[in-house]
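Accompanying notes for the structure given below.
The other protein chains are all here in position, but one chain of the complex has been omitted.
All chains are identified by letter, namely A and B, in their written order; residue positions are counted from 1 within each chain.
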Amino acid sequence: MVERVSPLGEAFRPGTYGNLAEGPGVTLTEATPAAIAEASAFPGSTEPLLAAIETVTGLSLPATPGAGAVGDGAAVFAIGPGRYLVSGAEGLSASLQAAVALDIGTVTDLSHGRAALRIAGPRAEWVLAKLFALDFSPAAFPVGEGRATAHHDVFAHIQRTGGDQFDIYVFRSFARAFWQELCAAAEETGYEVG
Amino acid sequence: MSARRIPTGGLIDRSRTVPFTFDGKAYTGFAGDTLAAALLANGITLIGRSFKYHRPRGVFTAGVDEPNALVTVFKDGVREPNIPATQIELYEGLVAESQNRFPSLDYDISALNQLAGPLFGAGFYYKTFMGPVVGPLKGTRFWMFCEHFIRRAAGLGRAGYDKDPARYERMNAFCDVLVVGAGPAGLMAAEAAAKAGKRVILAEQEPRAGGAANWSGETIGGKPAALWAEAAAERLAAMDNVRLLTRTAVWGYYDGNNLAALERVGDHLAAAPKGAPRHRHWSIRAEKVVLATGSFERPIVFPGNDRPGVMLAGAAERYANQFGVLPGEKIAIFTNNDGAYRAAAALKKAGGAVVAILDVRPEISAAARALAEEAGVVPLLGHAVAGTAGKRLAKVLIQRFDAATGRLSGDVRPVEADCLAVSGGWSPAIHLASQAGRNPAWDDRLNAFLPPQPTQEWTGAGAFTGAMSTAEALSSGRDAGLIAAGKKASRAKLPEVAAPPLEAGPAPVFEIKAEGKAFVDLQNDVTADDVRLAHREGFVSVEHLKRYTTLGMATDQGKTSNVPGLAIMAGARGLAIPEVGTTRFRPPFSPVSIGSLAAEKHGHFKPDRLTPMHDWHVERGARMMEVGLWHRPMVYGEAGETVEQTYIREAATVRASVGIVDVSTLGKIAVKGPDAAEFLDRVYTNMFSTLAVGKARYGLMLREDGIALDDGTTWRLGEHDFLMTTTTANAGKVMQHLEYYLDVVWPDLKVHLASVTDQWAGAAVAGPNARKVLEACVTETAVDNEALPFMGIVHGGIAGAPVMICRLSFSGELAYEVYCGAGHGTHVWEALMEAGEAFGITPYGMEALGTLRIEKGHVTGAEIDGRTTARDLYLDWMLSKKKPFIGSALMDREGLIDTNRIRLVGVVSLDGRPLGGGAHIVEKGSLEELGESIGHITAFCYSPALSKYIGLALVKGGKARHGTRAFVSDALRKRFGPVEIVSHHFFDPEGSRMHG
Partner (left out) sequence: MLIPCPHCGPRDVSEFSYQGDATRTRPDPASTDMKAWHDYVYNRPNPAGPHREYWQHAGGCRVHLLLTRDTLTHEVQAVAFARAGLNEGAGKP
């Protein structure tokens, strides 16, 4: 299998940067799920679609807006009504495709089309709040849930994958520019790449 | 230390001496000083020259309302003009300059402007420049000549030309309760809401919380008020659910309880910490807002009220109490209310000599009388200031005054004073409330406008509501905080306040009419007479008054001038103030840096959109160009080549052998679901339901009005699975168009769309040897004509990566588009380059791509420009008659089928010179006599296949002009020359090459 090349290129430079007076406030890295797919239900078919997602990933979640779940090597969250972004193991799209009947919904492979950038650390909410008009507090944005938003021209699907950890899925072509923006926003708190 | 600095007291840190420079001279102040305080402490009272008349001006206030003491600050090589000295915190090495003076602050040539006083009266600009120039100067540029000089003489500080190196950021915040203002009321409100468990943001524009507690001299809970406030702020800062933002001015109140604030993060520091912004723009979405914005003291308007040394009484008190600075040695007080008596006592206590208290009222309260006694002076009741004298204030001219009639009488007596502290009453700071409320209500007791009824989710507290005492501030603050938190008001005991029981309401005296210039708006040099002149000229509406006289339009937004201006207009009209009304306060409340509004867009954030092969192109030396957000190779130049030479070489190589171009930027949309084919039949002008799986078809979309929208090929990958391609530029627009129809027009269709532009890397391999290149590297599938006919699709591999190959041609050559996962893009591209080496494969850029398509006559966004129809582009063969489609109903309207519309043709330059995009086509004329346009050129190039400069054009009549001659006419680029109009199919019109 040919290796999938990161879109970040030389913009990804491990090390510590910015104001490190209180240590790096966040860690920035690229989450590299083996596969990413979008699974969408036709109106009224969200439940069977979620059942198919559960069959494939083992993750169950309610059919409510913003719902999501994080598991070992897989994650899923709503990016629109009946629309889910799923990440998981190699062959994810084919497995989902097989599990989703024609009149239930559709599956589109996005393994190459999206890059997942990960920000973690005590200042993650602060740094993200510079870029997105979302309430990142744990009460408003619990672990597992997802949001669809945009930073200027860059669409972003964001999932809280931990207490102070977020995965931001962006279009691959924007990944490097957004990564640089993320790094710039984190200079104030100091950041570690790696 | 200077004589003006009081030996003890105040909230400054006397252990930290801070050196700074003003107008090139070195001074020192203390940590905690503002520049204004430090200048006053150094005995400097003349700080700037005024806007129109260049009159000497000093410090008038101690806060954000400062109209006069504007300076230019130099920091990090950047000059920033018009900063109030009252808002600049002293830091080591601060460099500031006075402004609007030449050659020096003391001797200013333009002060002569004031001799020409009447010339600069109300409406000067309108009268002078808006009307037609008549008489002998008619037809000259007289007004431009005048404006040049006036602009230089009138105005504020000069802006810099250098790039601002500072960093600006945006912050999005959400809270349950936003409290604006951290005076006693705001502190109480924030604490009450926070204790109720709410997420609270408390924003204070000053560097420290406390507001008036910092200079009132009162005690709260048995402690000096300033210390009580400090402790309250510390308690709040320690709470997890509270964010205390100092140096943060809330300046805008927008829909949805969204408020804008500016945090001055680094202005008070000699050097910002690494990565810290200078300013942070806060966008705060609050469930509830508590406005505890306090009040502003008003001046009284009298002749000479702008002389350096005249200041507001509350400001004088603040300089003494908060900064330990005496604003003068011999201090006179002029007031229409009790408040100034507290200032008098404070100034006396600080060591100043209070030489007189002039009060327009015939009687005063016992509390005021007691304070006058403390100040060691018997107040002169029924007296007013009729004028002032001295370049810096030296004398105050006083006269008897009858507040009932507004008349002065008796002898004019001079009183020696170097400071005149004036109070005209207090106006609640209703600016934000006015942005989120109805009309403010006039209050006869306070002689001020009270906050309006809210139209958004806010409540008020403290002096903002007209409750001027500190005790009222504490109780109304706590109640507002509780109510904002959804609780009931409390009756629990509040901290005890020790304060003199002063009457808050002033006598309704706003102006003392006497000889001389009396300023209403100090910053814009608007006088009381200007207001009356505007009235005489018919400007009776306050909104007109504001624009005609510029009253209240300066950087201080009329904080001190609003009510006096209205009062004078009301007097002129013979109406009560509320009948005249007030102007609407608009954002911003206080000046906002443009950098903070641009925030992260400052400098860069227009995101660069990169294809998967971007780094390869750059390493190969490609000259990149921006196409929308995308970066694409323009040419892969070699040493010594011009751009034209390069693209000609690249295009010629494609025609002769083979070339490869990155087409990853094409919009790609996955169209899936049981109704996908039906959906495509409805959105495309041609049929897609008849397309076989494994085949692609060229498609055209129209808008509902019958105009062409976009074109591209769509590939049927499965029975219910299509891959649509769009032009690079229209990808987003087409996606939105399709989503609209699925959501709104045909909600019953079971179709899903997903943007997969970024999923696929695309490389087009074109040229007579293209197939041989593929044969050399493609595995798992044959690519011969039988396996992969024109418009066929196969799946296979290249160098181990899965690929999808479609045989289609944009160049007119035998060509294939090879798609693979974006993460494999460079890998596959390099394999194709290697396979093509034997054939001399060349990568080609946008210029060659454009050349090849022009030669072939393919249309792009330059021709599908939102005005052309399918017929205009000779694409009528694509308009299906078997089904309706978007645009089919309106495309046959008379105006759209007129054969004399501008339609697609080719043009050939007959003088061997290049054509130009956008140049007109004319039948006759010259560069001097421009002929009537019959169309324009949309694209042009040098055609290596034809060895000529050619172009595509939209020309009236289109095909009917083939074989005729016309001229290209481009007055802008001075290009005029003969062209021949020909078919747009310049090259291989039969398509034998691509079908080969």
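Keep in mind that, in the parts below, contacts are C-beta pairs under 8 Å (C-beta built on N, C-alpha and C of every residue); 3 or more make two chains touch, one makes a residue touch a chain.
Because the structure is predicted, anything quoted here is derived from the model rather than measured.
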Practice item. Tell me which residue among B:P7, B:P747, B:G912 or B:G963 touches the hidden chain in the full complex. Key: B:P747
Revision key, fill the gap. Answer key for B:D23, B:E537 or B:D705 versus the chain not shown reads B:D705
Point to revise | Contact residue for the chain not shown (choose from A:G82, A:G144 or A:G190) | key: A:G82
**Study point:** Selected from A:N19, A:T46 or A:S173 as touching the chain missing from the view
**Key:** A:T46
Check your understanding: Mind pulling the subunit A residues that touch the left-out chain?
Key -> 42-44, 46, 63-66, 78-83, 133, 145, 147-150, 155
Study note, to complete from the structure: Residue list for subunit B contacting the dropped chain reads 254-256, 258, 285, 455, 682, 704-705, 736, 739-740, 742-745, 747, 884-885, 888-890, 893
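Assume only the chains that are shown with their structure count from here on.
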Study note, to complete from the structure: The answer for subunit A against subunit B in the complex is residues 1-7, 9-10, 18-19, 21, 38, 40, 42-43, 102-103, 105-106, 108-114, 129-135, 137, 140, 152-154, 171-174, 176-178, 181, 184-190
Revision key, fill the gap. Residue set of subunit B touching subunit A in the complex reads 169-174, 199, 273-277, 283, 285, 600-601, 604-612, 614-615, 629-630, 664, 670, 672-674, 720, 747, 750, 752, 754-761, 799-801, 821-827
